[in-house]
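Let's look at chain A:
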Amino acid sequence: MTALAFRSVTRQYSAGSSQVHVLDQLELDVAEGQRIAIMGASGSGKSTLLHLAAGMDLPDEGRIEVFGTAVSELDEPERTRFRASRMGLVFQDYNLIDSLTAFENIELALWLTDQAVSKSEVVALAGELGIEPVLDRRPGQLSGGEQQRVAIARALIHKPNLILADEPTGSLDQDTANDVLHVLQQSLQDRQCAMVMVTHSDAAAAICDQIQVLDHGRLVPAA
Partner candidate 1 sequence: MRRDVILMVCIASLCLVWLGLQFEPEGPGPVESLSGTSLLASAPEMFKRVTRPEPLRFPADHAMHPGYRNEWWYFTGNLNGPEGARLGYQFTLFRFALERTEVSSQTDDPPSDFTAAAIWMAHLALSDGRTQQFFQHERFAREALGLAGASEQRWWLRDWAVRATERGWHLKAGTDDFGLDLQLQPGKPIVLQGEAGYSQKGPQAGNASRYYSLTRIETSGQVRIGDALLQVNGQSWLDREWGSSQLSDDLDGWDWFALQLDDGRDLMLYRLRQSDGTASPFSAGVLVETDGRYRVLTANDFELTPNRYWTDAQGIAWPLDWSLQLPLADLKLEVHAVFDQQRWDRSVQYWEGMVDVKSSGAPVGRGYLELSGYADTGEQAANTLAIERR
Partner candidate 2 sequence: MQARITHRFFKRHLGQLLLALTGIAAGIAVVTGVALLRGALLESLDAAGSVLVGEQTISVRSETGRVSVRQYADLAVKPGAPDWIPVLRLPVQVNGQRFEIVAVDPLVAGAATSPMLGPGSSLASTIDMNGPASLVIANRTLNALGLDADDELVVEHQGQVVELPIAAVVEGDRSMDRRLLMDITQAQALFGSRGELSELWTASVSSDWLDEHLPPDLVWQTSAERRDSAASLTAGMRANLTAMSLLALATGMFVVYSVLNFLIVQRRHDFGMLRALGLPPSGLLKLLLSESLLLAAFGGLIGLVIGTWLADQLLALVAQPVGELYGQLPLVESAPSPGLYTAIWLLGLGAAILVSVPLVREAYRVPPGRLVRSQPPRGWTLVQALGFGLFPMLAGGLLLLLSSGLTAALAGLFLILSGMVMMMPAAGFGLLAWLGHLMPRSLWGRSLVLLQSSRSRIAPALAALTLALALAMGMAMMILGFRVALDDWVGRLLQADVYISVDRTEQAVTPAVQLDDQTIGRIAAQDGVAAWSSIRQRRLADGRRIAAYDLPEQAWPGFEWIDGTPDRGQFEAGLAVFVTEPFARNQDVAPDGVIEIPTPQGQKQLRVAAVYRDYSSDQGVIAMNGVQYRDWFDDPIRDSVGVYLQPDQPLTAWLDDLSEKVFARQLSWITPAEVRQQSLDVFDRTFRISWALALLVGLIALIALTSALLALGLERAREYATLRALGLSPQGLMQLIMVQTGGLTLLALTLAVPMALLMDIMLSSSIQPRAFGWSVPLDWPPLAPLVWTVPLAVLAGLLAGVYPALRIVRSPLIRNLRAD
């Protein structure tokens, strides 16, 4: 089954009087468990593609399906619920909640999907990601790498089938980025979880099965 499919998806923005086609009749297929990296110049529409996939934005034309569900045809609450239960999101700036501990930040994803929280599950995942010792700390007390690992834990804890990652190593130094990429790759493989990652980093793209480049609103396989 296809994890994510874009069918002739067009997204345009008006810039002044002219229309800019960010995505133009774009086609994309991500199989279950498949990891795809999307690269491209700044402003090429990578993030837009990711937001469309997450159901946080809607296409002007075309159809987006996640595990057979036409996300673009759901209403807002349904999309939110769908996103919460089937997808995990990883951001460049981690987007952790300052007032919550690492544990609570991870737990948040379960709470939002109305799942019972199993402390052992969280601890196990944290152990897997190497952040068990810092679970009771707040984001301000964590390093960038630790924060991103917490964010990855948050994206995985509710067992999504699709991870959407937006420059997950963009704010990290090379060594830390490599560590984070490593645990991310490991975790995804273990769970047979598909991922669409938007990145500029070749190293990040390297953990993916396939690399596509977004150019003039369309995807082309990387040379």
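Selection rule: all candidates are chains of the complex that A comes from, given by their letters.
One rule holds in what follows: contacts are C-beta pairs under 8 Å (C-beta built on N, C-alpha and C of every residue); 3 or more make two chains touch, one makes a residue touch a chain; residues count from 1.
None of these values were measured; they are calculated from a predicted model.
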{"item": "From 1 or 2, the one in contact with chain A within this complex", "value": "2"}
{"item": "Chain A residues within the candidate 2 interface of the complex", "value": "47, 51, 54, 56-57, 76-77, 80-81, 83-85, 89, 91, 93, 95-100, 104, 108-109, 111-113, 117, 140, 154"}
